[in-house]
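First, the structure itself, so that you have it in front of you.
Missing here: one protein chain of the complex. Every other protein chain is in place.
Per-chain residue numbering starts at 1, and chain names A and B are given in the order in which the chains are listed.
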Amino acid sequence: MTQSYRLSAGGRIDRTRTLTFSFDGKLYLGHPGDTLASALLANGVHLVGRSFKYHRPRGILTAGGEEPNALVGVGRDDAHFTPNLRATQVELYDGLTSESQNRAPSLERDYGAINDVFWRFFPAGFYYKTFMWPRKAWTKFFEPRIREMAGLGRSPQTPDAARYAQRFAHCDVLVVGAGPAGLAAALAAAKTGARVILCDEQSEAGGSLLAEPDAQIDGLPAAEWLKTALAQFVAYPQVKLLTRTTAFGYFPHNMIGLAQALTDHEGERNDAQPRGRLWQVRAKRVVIAAGAIERPLVFPDNDRPGIMLAEAARLYLERYGVLPGRRALIFTAHDGAYRTALALQRAGCAIAGIVDLRPNAGGPWVAAAQKAGLAIYPASTIATTDGRLRITGATVKPIAGGSGQRLSCDTLLMSGGFTPSVHLFSQSRGKLVFDATLDAFLPGAPAEACSVAGSAAGVAALAEVMASGAEAGAEAAGGSAFSYQVTNAPEAQGGFIGAVPYHGDPGSVRAFLDYQNDVTAKDIALAMREGMKSVEHVKRFTTNGMATDQGKLSNMNALGIMSPVLGKPVPAIGTTTFRMPYTPVPFGYFAGYARGELFDPERHTAIHGWAEAQGAVFEDVSLWKRARYFPRGSEDMHKAVARECRAVRNGVGIFDASTLGKIEVVGPDAAEFLNRMYINAWTKLQPGKLRYGILLREDGFVIDDGVIGRITDTRFHVTTTTGGAARVLTMMEDYLQTEFPELNVWLTSTTEQYAVIAVQGPMARKVVAPLITGADISAEALPHMSMVECKIAGVPARLFRVSFTGELGFEINVPADYGRAVWEALMASGKPYDITPYGTETMHVLRAEKGYIIVGQETDGTVTPDDVGYAGMIGKAKPDFVGKRALARKAFAEQTNRKQLVGLLTDDPALVLDEGAHIVADPAQPKPMTMLGHITSSYWSETLGRSVALALLRDGRARTGEQLYVPLATGNARVSVVAPVFYDPEGTRLNG
Amino acid sequence: MLLIPCPYCGNRPEIEFAYGGEAHVVRAADPRKEDDAAWTEFLYFRKNPRGDHAERWRHAFGCGRFFNVKRNTYTDHIEASYRIGEMLP
């Protein structure tokens, strides 16, 4: 197809180059500078989509981000595909591949159009009322069908190939919109030396000046003035001009979200460079110069392809050199449409007539139209239109009544006036004030440091638009405004909100307000008949304004319809909240760099590389990767863990415990601070000794545990759980800073300062001792729960004699850089004893055999020290510690059936219970059964040759010896309640 | 994203901070002297006003200090920030 609607001259496109693109598989031609919409129109294509609900054929309605109909999917393949783009904003590039949406099999023949034949059965609220019964049918039948029928574009199925960037930025003045007001504001601010960011959603700055052939600014044609203005910015290095950048959200404290498209217009050829960049701009002041959006008129069948907004048509003509049709009918309540008619006539388009709702429109534009001999129908309306896939004509009637007259046309251009774009201002929680003369909500008192300029503030004439911009920019930057001489730019006036009078049966026509969601004037009336009085209820009942265009075209018309029915003026009804984003932003912009391995930090210990080389299987523990087991040959986890357990019990094992949280607690009051934090008593703990500490929350429940070593009188080495490290330090800082500021003690996280290597098993000392200098680590010199500072393999170390396995054991803290070398030295030293690396799984089994709890496994935030059998650790003489007063409450004291930690042994020694399974007394009791508790840990114990389990059981300690049942998927397992220590209850092995 | 005035570091973006709940909830110097009702109140009951709210923040990715902020929960306007131990302005 040739570009038969393209003019031979004019516009800002580059006719020296021709681009090929496809739409629904058909090839077309266009030029650089085109949008997909302008290029389609140049080829005479208006039909570009099907509506959401009725699947009505729809054409290009606008020339901007408010476009409700021309939604397309663009991308050369699935990995570069973006659905739901507005064709009016898609810049053309060579090879662009696009498709229409919401139609099957094609735009021209769409099965879904059956909905349009039966439209009377699909009124507003239809879904709320219809698919109520049977309940299951909703998820199984109705919803999938509806989702298939209704909806927008298809989601790509492959990962997005594009990269996305993000940036934080700061400025003195952020100007949103680079039209005449925004440019004037940015220039005024820039002259003060302020840091300015000027952003505009279009491919080039200029706004309305890009389609302004008549006006002169400071003696220059508008386009020329624009060039000089942009050239001036070059002299200000502190001004950043961002085109293709939409200010989509206004967040508290003057944080504005910008979405900058970087490579879309190049066809995303280069995946190495980011496709788009999300800016988070903190501005001292914001000037919103977002312009205004033309309103459609609401009349019967106002949605046929070929029906377009009048200013959009003028824009296609002036900016892209495209005629919307050969014979245009104008329907308006605003002078701007006269300007469109005159321009089209000059360009060779026949004007079928200008139908004006107003009885006696006047002013320069009307006079010019009269002078040009255009047929004007004042005080008239359009009663209906005809044409299936393209408008072919419309019937014009006087508003006063009388017979209609059909005028044929291939395009109908309408204007209901302009709605100021107050979206961002409203998002900032600025108050909107209704202006009755303009029939518009205008920015009132701001809630943030911002101002609104130009047509977004309701100013219409170009001279005033520029003056208001200059003033806003100067005020924002603390400078002085300067004025512009604007000539040959007469103001255009007028406007209408609501549904036009059309003299038909209101029940038999469809006059669309919200094109994208197929909401008609009748739906609004129905909503009010059904009792919806609030604009918010009407919105939700009808879905008016809830589509991706968020009612940019429909909100004011909805209010115009509601106002007379409710007998309330528009400001008394109010308007719905404007929500971000202003226009849809692809998800990739928000994900930014946080994809794949960069989604979260992945923390590795100093010994990780060794474990990896040994083929360890890792598990995630908070952000850490921890070696779970070290399979040899074809071992599965079960076999590997059994072997690792045997090694520790009978010989020696080595374990990377580096992820344990560590806090250095230093100061004269260190012991007193720990007294107040932990349940245990610390004053009498001698330097060189260790103690197992339990930390509660203020409500009395266990939150963390760990071994604490006293290095000197005033220095403690505190360990925490891996996952609790940050939480515990924050909690300690909180108490120290806010409750105990009188204590002279300071906290430092040393988690990553040390690599921690646990050597455990009867042979542990034989492995460690040869590497030690500067200390005697014999059983007599270094008994269980003591520590010494020494050197191991020449590296300074804090050597803890401690065990989480029940065997003789050491935990060796060395500066992290030396972790791997010390580990390898220990491996070498342990070779004669077949030293065996073991992982977290074996560690879990070994400690469960000993009944040692794991916070977060045996505890769940509702467990007290007594519940897990640790009441004896509480420092009885202490007047206070965190959680002590809570535990003393009557509510605790009087509770007799708390869940307590017990051991469980299954009748069948081979059966390993499911963790989390419930415990009941009688499995034959009627459901729901009375739950007595649940399994917290359950393992195969290689040492004991049978399964073992820990459980929290109501009144558990008193039930020792009882037989209970655990219902499992495989049947009811009978278990005996035992003490929660299965191995070496006397602890003799610890002291070896 | 809020811009929070840290009394030590000046205005910093919200992502450097951690919220710390209602301010001026004082832990009694000797909890033993508090009755159960008072302690339950201290443990579990917090204000949730629509409007001015004195609340704690910690400049977690900054100076690490806890401090108090008087913020309007409806407008997000921050009227004042002050150090722990200082009175609500």
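We take it that contacts are C-beta pairs under 8 Å (C-beta built on N, C-alpha and C of every residue); 3 or more make two chains touch, one makes a residue touch a chain.
Note that contacts and distances are computed from a predicted model.
Enquirer: UniProt names the one chain left off this complex as which of "Sarcosine oxidase gamma subunit", "ABC-2 type transport system ATP-binding protein", "Na(+)/H(+) antiporter subunit C" or "Pimeloyl-CoA dehydrogenase small subunit"?
Expert: Result for the unshown chain: "Sarcosine oxidase gamma subunit".
Enquirer: Which chains here would be touched by the one that got left out?
Expert: Displayed chains contacted by the hidden chain, ordered by label: A, B.
Enquirer: Write down which of A:367, A:598 or A:944 is the residue touching the left-out chain.
Expert: For the chain that is not drawn, the touching residue is A:598.
Enquirer: With the full complex in mind, choose from A:273, A:408, A:577 or A:991 the residue touching the hidden chain.
Expert: Answering carefully, the residue with contact to the hidden chain is A:273.
Enquirer: Could you tell me which of A:165, A:347 or A:481 touches the chain that is not displayed?
Expert: Candidates A:165, A:347 or A:481; residue touching the omitted chain: A:165.
Enquirer: Where the complex has a chain not shown, which of A:692, A:746 or A:892 is the residue touching it?
Expert: Per the contact definition at the top, the residue touching the missing chain is A:746.
Enquirer: Of A:316, A:629, A:754 or A:852, which one is in contact with the hidden chain?
Expert: With A:316, A:629, A:754 or A:852 as choices, the missing chain is touched by A:754.
Enquirer: Provide the residue numbers of chain B that touch the chain removed from this figure.
Expert: Residues 1, 8-9, 12-13, 15-16, 61-65 of chain B touch the chain that is not shown.
Enquirer: In the complete complex, which positions of chain A touch the hidden chain?
Expert: 165-170, 195, 272-274, 280, 282, 593-594, 597-598, 600-606, 623-624, 664, 666-668, 714, 744-746, 748-754, 771, 773, 791, 793-796, 815-818, 820-821, 825
The working rule: only the chains that are shown with their structure count from here on.
Enquirer: In the complex formed with chain B, which residues of chain A make contact?
Expert: Chain A residues touching chain B: 168, 251-255, 280, 282, 429, 447, 698-699, 730, 733-734, 737-739, 741, 879-880, 884-886, 888-891.
Enquirer: Under the stated contact criterion, what part of chain B meets chain A in this complex?
Expert: The contact residues of chain B facing chain A are 1-3, 13, 18, 20, 27, 30-32, 34, 36, 39-40, 43-44, 56, 58, 60, 64-66, 75-76, 78, 84-85.
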